[in-house]
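Heads up, one of the protein chains got dropped from this complex, but the rest are sitting where they should.
And then chain A:
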Amino acid sequence: MSTADRRRLLGPIDASPLYSDITPKVHSSVGEAGKSDKEVRKVFIKTGLVSNASGSSYIEASNIIVEVSVFGPRPIRGSFTDRASFSVECKFLPYLKQPQEDLFRGDTHANNNGRQGLTEVEHKISQYVETAFLPCIILEKYPKSTIDVFITVISTGNTTAPSSILNLTNWIVNCSSLALIDSGIEIKDIVTSGHIKYLQSEQRLIVDPLENEEREDALDCLVSFESLKNDEIVGLWIDGNQKLLTEELLSKFIKECSSMSEKIRANFNNYLLKLCEN
């Protein structure tokens, strides 16, 4: 233990962060009493709440609450680059339980003297969002600069089920899209995404599932699209326990995700048009 930091007052070695099961109260207008398998849940969206960011957006989708701020283009110091660098950082508020927390928030994070780096789950979401938005932002327009996206997950409904990460990421991507639009950074298209869950035993396909408890036969599929560019897929993530992934199933999944993404896109278009009118 000679390498221990003796200059600061450290907590006990086995200290663990304080968590609670308190879920922030969600507006009754967006909470809903069940929806059919084919429906997309109702969401509350708002842009431009963070005044010192270039663009920001806020979304409430039943018990998922996410806030995204976009900073940039900001100049960088040092050598010239011909395109902007783009980075995404996703963070859960510290009291939240994270999806797959038992797997990825093990001993390595127990003694970190209060300040935590990102967990693997947060890194994974950051990477998905970065991958999905990289093709759509016109980085060539902003040489020698950086564009940073900061995602704050405010509520997840405190579920740790592995598949809830896909549903959460779905709403994060949609929310980030709005924040990028709000920032005025030049983009080729609005990225929207859809998430479906397929229960093999019942052959039941659920669009935008509200309940994400772990099931042995569930397969989750999250796909993000650029609908102006011929419905190109910019993000793909299939996860789950199902072993029989056939081509027909996959193309059905992508189709369902696409139609969900289109619905969200239409809503966003409406919202943005209304914003222009006011």
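Going forward, a contact is a pair of C-beta atoms (placed from the backbone, for glycine too) under 8 Å apart; a residue touches a chain by one contact, two chains touch by 3 or more; residues count from 1.
Just so we're on the same page, contacts and distances are computed from a predicted model.
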- Any idea which of "Cytoplasmic tRNA 2-thiolation protein 1", "Ubiquitin-related modifier 1", "Ribosomal RNA-processing protein 42" or "Heat shock 70 kDa protein 8" UniProt assigns to the chain that's been left out? "Ribosomal RNA-processing protein 42"
- Candidate in contact with the missing chain, chosen from A:K97, A:K124 or A:H195: A:K124
- Touching the absent chain when the full complex is considered, from A:V40, A:I154, A:L210 or A:I233: A:I233
- Note on the structure: Even though one chain is not shown, chain A touches it at residues 83, 85-86, 100, 102-104, 106, 108, 117-121, 123-124, 126-128, 130-131, 134-135, 162, 219, 225-226, 229-245, 247, 250-251, 254
